[in-house]
Every structure is written in C-alpha cells, then in structure tokens.
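Missing here is one protein chain; the remaining ones are kept as they sit in the complex.
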Amino acid sequence: MAKIHITTSINGEATEFLCEPHETLLDVLRNDLQMTGTKEGCGSGDCGACSVTVDGRLTCACLVLGVEAAGREIGTIEGIGSSDKLSIIQEKFLEHAALQCGICTPGLVVSAQALIEQNPNPTEAEARYFLAGNLCRCTGYDKIIRAVLDAAATMRGAA
Amino acid sequence: MARVTFSSEQQRYTNEVACEVSAADYRELIDHITQRYPALSRADLLQMAIAIDGEIIHQPLLERIEPNSEIHFFHFVAGG
Partner (left out) sequence: MSEAREFKYIGQSTIRPDGFDKVTGRANYGADLALPGMIWGKILRSPHAHANIKSLDTRRAEALPGVLAVATHSDFPSVSDQAIESGEGSLTLLDLARNVLAKDKVLYHGHAIVAVAAKTAAIAEQALALIDIEYEVLKPVLDVREAMAAGAPLLHADMFTQGLPEKPTTASNVATRLEFKMGDIEAGFSAAEVVVEREFYTPTAHQGYIEPHACTVRFEKDGQSMIWCSTQGHFDVRASTAKLLGMELGKLKVIASEIGGGFGGKTTVYLEPVALILSRKSGRPVKMIMNRDEVFKATGPGSATRSWVKIGAKKDGSITAMQGRLAYEAGAFKGSPVMMGCMTAFTPYAVANMYVEGFDVVVNKAKVAAYRAPGAPQAEFAVEMLINELAVKLGRDPIDLRLQNAAKEGTQTIYGPKLKRVGLVECLEAARDSKHYQQALAENQGRGVAAGFWFNVGGQSSVHINMNPDGTGTIVEGSPDIGGSRASMQMMAAERPCIAPSLLKPIIGDTENVAFSAGTGGSRTTFATGMAVIEAAEDVVAQMKQRAASLWNVTAEQVDWADGVAINLAGEERLSLAEICASADRTGGQISGRGNINARGAGPSFAVHLCDVDVDKDTGKVDVVRYTAIQDAGKAIHPKYVEGQYQGGAVQGIGWALNEEYIYSKEGLLENAGFLDYRVPVASDLPMIDTIIVEVPNNFHPYGVRGVGESGIIPPLAAVGYAVEDAIGVPVTDLPLSPPRVFGLIQGSR
C-alpha cells in the first residue's frame, strides 16, 4: 500500500513525513523521524513509556496512528527543557535520583509535566494516581513521587 | 597443614567431609586432592569456587595457601 503524506507540528516545529497506514505515531517518531527519546515498552498502552501529548492531551503514542498526527500539535520528550537548560521536572528527577535505568524517565517527565499543568498542587495520592499509567520497575516510585511533588512546589514558588 | 572441607556434592565422591593438605598454593592443593581422591577430576575442581579463611574467590589458581589456612569448596554462585 502506498505511503501517506502527513503534515504536522512536533514540539512547535512544522514537520512532514511519509508513513504506512498501519504505523503508530510511536513507529513514526522512532523509525521515520529518528526521534528515539520516546520509548516502546509494550505497544499496547499499558506501560506509558511512549507518553506524548497530542493537542495538549497526554496520550500513549503506541495507541495513536501516525496518520492521526495530521494537523495536530505533538509534544514529545525532545521538546521538554531547552538545549542548554533542563526543565525543573528534569532537574528534580536528577536531584532526587528518581531514575535508575532511565527507560521510563522520558515518559514520566512528559506525564509529570501534564500533571503539574493540570494540577499545580497535587497531593501525593493525586500524583500517584495520575502517574499510575507510567510503569517503573527500578525505583519503586518513591523517589519519582518525591521529585514530582518537589518540582510542583518549586514551579508554584517560581510562578 | 591446611584444612580442606569438601562441598556436600564432593563428599559423595570423597566419602570424607574434610582432609588435611600441605600445599604452597591452590594449584598444588588441587594436585594433592586429585591424587588422593581419583573420583574428583582437575576439571571438576577448577569449576568450583573456594573460600580461603572465609574470603570467597572465584576462578582460583595461584592463590597462596598458608600452613593454617581453612579452605572450603563450594559451587560458583552467579547473580542476577
């Protein structure tokens, strides 16, 4: 089947690509656009390693077709922080040692940013339930939650 | 004389729990043991880990044995 031409915007940058109809947004990001920051852990929306935003909505990229990106604004880990400065969330992850192998970290950073945007003052329980879709096997979540709550507090203070 | 204690597995071949050996290093020790207990081969022994006075050593060969050393054979342990 012929590839489909898609025009979209990724991290604020106009982007176009060709993809097969069956390709997921995750396949497109990783294989067609060489944006490997978004990770595949399960391909079925159960682990959150592929967390991205589509028109501002937190989504698993493995559950979205590449063609659905047409005309939308996609947000990935590559768009968080700038080339010379990490975001507060990213800094707090490092400070709190909230990562060990780091494979879940990009997805968690994207999800944590969505959480704090929606709820600038989350309780521990709210943070845990919001992030329940991001699996981590290394840390037991303790330091991740501490980092996220600390980031939220810092961002409230800085605001 | 160094005192050598066999693993439970090895004991089935040696019919003894332990023995006394005079050897300057591990290589000599193996020679003595394989001579005394023909059912234990050099290859078998080189597969084992040992503890010399409680210090665990994998893949030994040239380790020095002191006159009063306590040596234990046991199976190499891997981790995950």
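Letters A and B name the chains as they come in the text, with residue numbers starting at 1 for each one.
Rule of thumb we're sticking to: a contact is a pair of C-beta atoms (placed from the backbone, for glycine too) under 8 Å apart; a residue touches a chain by one contact, two chains touch by 3 or more.
This one's a predicted model, so the numbers in the text were calculated from it and none came from an experiment.
Note on the chain not shown: across the whole complex it touches A, B.
Within the complete assembly, residues 5, 7-9, 12, 47, 51, 54-59, 70, 72-80 of chain B touch the chain that is not shown.
Annotation for chain A: contacts to the undisplayed chain at residues 20, 22, 30-31, 34, 36-44, 46-47, 49, 76-78, 80-81, 86, 90, 93-97, 99-106, 109, 124-125, 127-129, 131-146.
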